[in-house]
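One structure, as structure tokens, below. Some questions next.
Of the protein chains in this complex, all but one are displayed in their positions.
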Amino acid sequence: MLSLDLSFYNWELFTSYILKGLLFSVQLTVIATVGGIVFGTFLALMRLSGKPSMVYPATIYVNTMRSIPLVMVILWFFLLIPMLIGRPIGADLSATITFIAFEGAFFSEIVRAGIQSVPRGQGYAAEALGMTYGQNMRFVVLPQAFRNMIPVFMTQTIILFQDTSLVYAIGAYDLLKGFEIAGKNYGRPIETYILAAFTYFIICFSLSKIVRRVQAKVAIIR
Amino acid sequence: MDLGIFCKSTLDGEVVDHCFSSLLGIGQNADPSYLDWLMKAWGWTLAVAGLGLIISLLLGAVMGTLRTLPADTRLNRFLVRLSTTWVELFRNIPILVQVFLWYHVIPAFILPLKALPSYLLVSLALGFFTSARIAEQVRAGIQSLPSGQRAAATALGLNTFQSYRYVILPMALRIVIPPLTSESMNLIKNSSVAFAVSVPELTLFAMQAQEETSHGVEIYLAVTILYALSAFAINRAMALIEKRSRIPGFIVSNNEVAAH
Amino acid sequence: IDANAASQTLDKIKSSGAVTMGVRESSIPMSYTTGDSRFDGYHVEICRMILGDIKDKLGMSTLRINYQPVTSQNRVPLVQNGTVDIECGTTTNNVNRAKDVGFAYTLYVEEVRIAVKANSGITSISQLAGKKVATTTGTTSVQLLRKHEKANGVNFEEVYGKDHADSFLLLESGRADAFVMDGSILAGNIANSKNPKDYKIVGEVLSTEPIAIMVRKDDPEFKAAVDAAITKIVANGNMPKLWNKWFLSPIPPKNIVVGLALSPATKNAWANLNDKPAEDYNKK
Amino acid sequence: MIELKDVSKWYGDFQVLTDCTTRINKGEVVVICGPSGSGKSTLIKTVNALEPFQKGEITVDGIQLHDPKTNLPKLRARVGMVFQHFELFPHLSITENLTLAQIKVLGRSVDEAKTHGLKYLERVGLIAQKDKFPGQLSGGQQQRVAIARALSMDPIVMLFDEPTSALDPEMVGEVLDVMVKLANEGMTMCCVTHEMGFARKVSNRVIFMDQGRIIEDCTKEEFFGNPDARSLRAKDFLSKILAG
Partner (left out) sequence: MIELKDVSKWYGDFQVLTDCTTRINKGEVVVICGPSGSGKSTLIKTVNALEPFQKGEITVDGIQLHDPKTNLPKLRARVGMVFQHFELFPHLSITENLTLAQIKVLGRSVDEAKTHGLKYLERVGLIAQKDKFPGQLSGGQQQRVAIARALSMDPIVMLFDEPTSALDPEMVGEVLDVMVKLANEGMTMCCVTHEMGFARKVSNRVIFMDQGRIIEDCTKEEFFGNPDARSLRAKDFLSKILAG
């Protein structure tokens, strides 16, 4: 049995090692969520357009992204894309681009399902009133779809936040990395892993509670 | 692009006689090639993911079911709380951190776990992590059944266990096959974190071999293809199960999105 | 040197007023972070001296240094693709890598050795048969171990840490019986552990490797500038002081002492500055 | 046979049933009607112990429902119930739907359950469909199977909760026919329905509910024959229903 010594864990250690990582993880999560939703909506509309020249590229892209481990995608983007395009690309920027590209594929599935979750009759009703496809999407389908999707978006964001821990593969400094470095420099790896788990749990659990609140709030009364 | 790299020896970087030399046991004592190593690494990935999959499906089905128990007895209320805690605990900590917990932290307190090989611990970590997600899908599947199904079973005199066994679960499990497919594919992908605790699987191979050979593109391409292939195999297997279990005349509409 | 020579790196440094230094996060005492984006260590300090010299030669008043943490797995590609201008970590200069990147004059010669628990009774690699041996993914030690296993017919089980601290944790927690790695890394990790007395470095030198500062391959002018700066630092008699500071005195952040004596091989490298790869050292 | 005394039930703060008192005698056919949300389904579910209630007493065949010692599954097996949405088990064939509860609850052998179940399937005119799955039948056929399923448990009373309101209009008739036959054979029945034709034809008594209360509880003759004696609410409701 091992005795735990958490005394080394103090405010100074937090500010000098962990805060920076936390900020990076949060920043990456926010940017990737926003970027991923925009990119994902774009992909989803392509897939729902019915035009083969749009449907196939989007489908192939989404399915490819969904069948490769995120670590591999991170490594690909980080190590090999610069070699291929012949231009350097830093760890932070690389992580951001990777996450937008990767999460976009997942968000597109959410958006697609969200659009399909709007009863078909709604589209019929809008069309019967003389609305064009664009008006129908803009005023009737998407407003309902996005409200249905908000909770799923937020859940995906929590997952995304957890996924940011994988940027260790390219040496970006995220929350987990902050803990690890602190633990190693103080020779307390076991204790730091416990603290890291605890920190992630608190953050993600609180977020999931918020999701449940929001879910109740935005639900459309039918 | 130089695929010849896979036929080089892992010891001195010279081309070996047979690419599959040591795996197939052709040239005795021949040096193992990178291809041999790649295949072994794939085997580890499949082993870790396969074991994790079994653990997660079993636990996920049980926990998801427990979450939907009617809160009418003390035992049921306890089981609901237990399964809810289980799900919240295992889905709110990143898989990588959970792998470290299982590998470094928990064995420090429960010494017998130290004797377990690391791939087992990783399978446990993957299995528990994924079970929380599968439990959520199973719960959603059960709750998506019309409430009248449970009422009908109860009205016929079936008790809670019988209702689940004969009426609710057979339908719910069919409904959740699509989201389970994505969860299973996720598990294969998530198994890449196993390299962090020294399971010699594909990602570890990728990182080490690209360092040794400096042929990152070829190595990563091979590894990526093998991951995609494994995930695709799971996808097909589940599609087969779905087809086999299809009920005549019953239309399943499923918009469930599975996150990764 | 001619500051106007066609060196991409020097041009970039001059025009941007900044340089990116590749550093390690926990390679005590060669290159590591002391928290809050600060980096320090034997190689880091030397690199800062080199860059100071280059700054003067380029006639710049200030030069901003950006630190880019790198790992064993990504350091070579990062230098190749230009993200990192000068890598000051613990990179072995070998023929294979020299195809992709350039190496400055060697200032530290590493001896790959074995760290074990002090009470294990292990003193040589031959005693490792059937034991678990830890090493770090993405380092030359992995290949070294494989070769050794084959050549000497010893059979041991390799376990891999994702970085050195992880590998050391394997030794510490009993998941490995030995940790095979560069001597400085072993010494640094032992010094930094909870009970440094529980570990010791034993056994024969498995391999001797020049550890060098890494620069881009296709920019010989920049390498020349770095080498010139190194020559000047050595000529000014700085090296024994630096060694003393990083290997024999208390270092931040916890004021531990690594305690690694200056080896004859390193001394020899200072005396005869060169950029020969590891293969030349082990050829005998 | 069934007796309710001052039954009240709340969902949280919301009172769904208020002091409902009535009785259903052996061989009687009772129709319950009333506006949507008035608590008809809830009332019928409490009788079958599918919903707990907080106040009052219910006695089915002499057994007290609120007695904690009562074996509820056994009791439910003796009360047949038919739902608005049929609730056949979609993954089981028609025969399996008919036999599952007989085997698992009554402990009958597979053969015995099958013979018994198919006898009732024949009675509802669907013996030809015995190997199909529910999804392959029309709504009216599914509901008739559901009735056969309830009957094959040999219940002492049958409860119906709007058995025809989810059906296409052309299929309503076939289900009502089965129910009329059943009533004529002397089965004790309690039906929530808006099919006033059915109520007129076979019911003994009509119960009218509104806002969780039993407002009217009288014989068919009183209910239909003497509209002026009806409460305002019931009169209004009846006029709306019969206008359609």
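Letters are used for the chains, namely A, B, C and D, taken in the order the chains are written, and counting of residues starts over at 1 for each.
Please note the rule applied: a residue touches a chain if its C-beta (ideal position, glycine included) is under 8 Å from a C-beta of that chain, and two chains touch if they have at least 3 such contacts.
Predicted, not measured: the structure shown is a model, and the values here were computed from it.
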Contacts of the hidden chain among displayed chains: A, D
Residue of D:Lys74, D:Lys181 or D:Lys240 touching the missing chain in the full complex: D:Lys240
Full-complex contact with the absent chain, from D:Ile58, D:Leu100, D:Leu121 or D:Val172: D:Val172
Per the touch definition above, residue among A:Met131, A:Ile150 or A:Val214 touching the missing chain: A:Met131
Contacts of chain A with the absent chain, listed as residue ranges: 119, 121-122, 124-132, 135, 139-140, 143-144, 147, 220-222
For chain D, residues in touch with the removed chain: 35-36, 165, 168-173, 176, 194-195, 197, 237, 240-241, 243-244
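One rule holds in what follows: only the chains that are shown with their structure count from here on.
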Those chains which touch chain D and also touch chain B: none
Identity of the chain that, by mean CA position, is farthest from chain B: D
Distance from the mean Cα position of chain D to that of chain C, given in whole angstrom: 83
Centre-to-centre distance between chain C and chain A (centres being mean Cα positions), rounded to whole Å: 36
Euclidean distance of C-alpha centroids - chain B vs chain C, Å: 38
Overlap residues in chain A, where contacts from two or more other chains coincide: 79-80, 83, 168-169, 189
Touching two or more other chains - residues of chain D: none
Pairs of chains in contact (touch as defined earlier), listed by label: A-B, A-C, B-C, B-D
